[in-house]
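Below is the structure I would like to discuss, written out as C-alpha cells.
Heads up, one of the protein chains got dropped from this complex, but the rest are sitting where they should.
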Amino acid sequence: MSEQRKKTTIVLFSGDYDKAMAAYIIANGAAAYDHDVTIFHTFWGLNALRKDEAVPTKKGFLEKMFAFMMPRGADKMGLSKMNFAGMGPKMIKQVIKKHNAMPLPDLIEMAKEQGVKLVACQMTIDLLGLKQEEIMDGVDFAGVAAYLAEAEEGNVNLFI
Amino acid sequence: MSEQRKKTTIVLFSGDYDKAMAAYIIANGAAAYDHDVTIFHTFWGLNALRKDEAVPTKKGFLEKMFAFMMPRGADKMGLSKMNFAGMGPKMIKQVIKKHNAMPLPDLIEMAKEQGVKLVACQMTIDLLGLKQEEIMDGVDFAGVAAYLAEAEEGNVNLFI
Partner (left out) sequence: MSEQRKKTTIVLFSGDYDKAMAAYIIANGAAAYDHDVTIFHTFWGLNALRKDEAVPTKKGFLEKMFAFMMPRGADKMGLSKMNFAGMGPKMIKQVIKKHNAMPLPDLIEMAKEQGVKLVACQMTIDLLGLKQEEIMDGVDFAGVAAYLAEAEEGNVNLFI
C-alpha cells in the first residue's frame, strides 16, 4: 500500500573539505526528506572517515607515505579552491561558526544519527594502504557491486 | 493525456570556467529537448552568477576577503586544468571564438532565454558573504530542500 522510500546515493571521491560539506549537506537533507541515503567514500573521500588520532598499524613504505600525506579525518581536509596552504579552511570554519552553520565533523555526526549509511570502498582502502582500524566506527566496507546495487534504484545519484 | 516533461537538475559547485561551460552546455541541450532544467549554484559555482560590476555592500572583514578573492562573474573564472595564471582561459576563449562556439556568459544568457531555472544556494551565499544584490537578475534563492524536491523527480541529475 505504502509508496517505496526514495533513495539517494553519493559517491564521495573528493578529499576536499568544501566538497565533502556539499555531499553531507545534501545527504542530511535527503535523510530529513525520508530518503534512504548512502555515501560511498572512495579514493581521497576516505579521508573524511579517518580517525583523527594515530592508530598503530603495520605498513610498507608506500602505504606509510600515503598515510603520512593524506589528512587524518574530516577536520584536517583542505579546500578545492583558495586553500592557500591552510588559510582557506580556517576562513571557511570561521564563517561557518559565525553563521551558526555546521562544520564537516558535525555534519558527519548528524548523518550517522539520521541513519545515513556510510560506506568505505574496500578496494581503494587497500590501494591507499589504509587499515579498517583507521576508519571511524559505524562505517561499512564494500565495493563497486554494492554501490551499483543501490544506485540503480536511486532517485538521486551524485558523484562528488 | 500528455506525457510528463523530463527533468534535468545540475548542482554547479565548481567555480571553474570549463566546468561551468560543461554544465551550461548540458543545461541548454536539455532545455532544447524540452526538459525542465534547473541549475543550483552553490559554493564557488555562485561566482558564475555574480554581477561583473562592483556593487556597494556592507561587509565584515572575512566577507570582504572572500569577495575580493573570488572572480566577479562568469567571464573572470579560471580553468580547472592548465589555468597558467590566466593564460589558459584566454586560450580557451580564443578557440571558442575561432570555432564559433559560445563563451560562458553567452551560454548563461541562452539558458535564461530558454527558461532554465537558475538558483543560488542561500546558505553558501551567506557563508561566502555575498549579498543578493551582487547576484545577476532573474536568479532564485533557495536551499537544499528545494534542490531535493526537484532532483528526486529528475531524469538526469548531475553534480559538477
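We just call them A and B in the order they show up, numbering each chain from 1.
The rule we apply is simple: a residue touches a chain if its C-beta (ideal position, glycine included) is under 8 Å from a C-beta of that chain, and two chains touch if they have at least 3 such contacts.
Remember, it's a predicted structure, so these values are computed and weren't measured experimentally.
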{"item": "Hidden partner interface residues of chain B, rising order", "value": "6, 8, 18-19, 22, 25-26, 29-30, 32-33, 35, 80-82, 91-92, 94-96, 98-99, 101, 155-160"}
{"item": "Where the unshown chain meets chain A, residue by residue", "value": "11, 13-15, 42-44, 62-63, 65-66, 69-70, 123, 126-129, 144-145, 147-148, 151-154, 157-159"}
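Everything below uses one rule, namely that only the chains that are shown with their structure count from here on.
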{"item": "Inter-chain centre distance, chain A versus chain B - centres from mean C-alpha coordinates, in Å", "value": "25"}
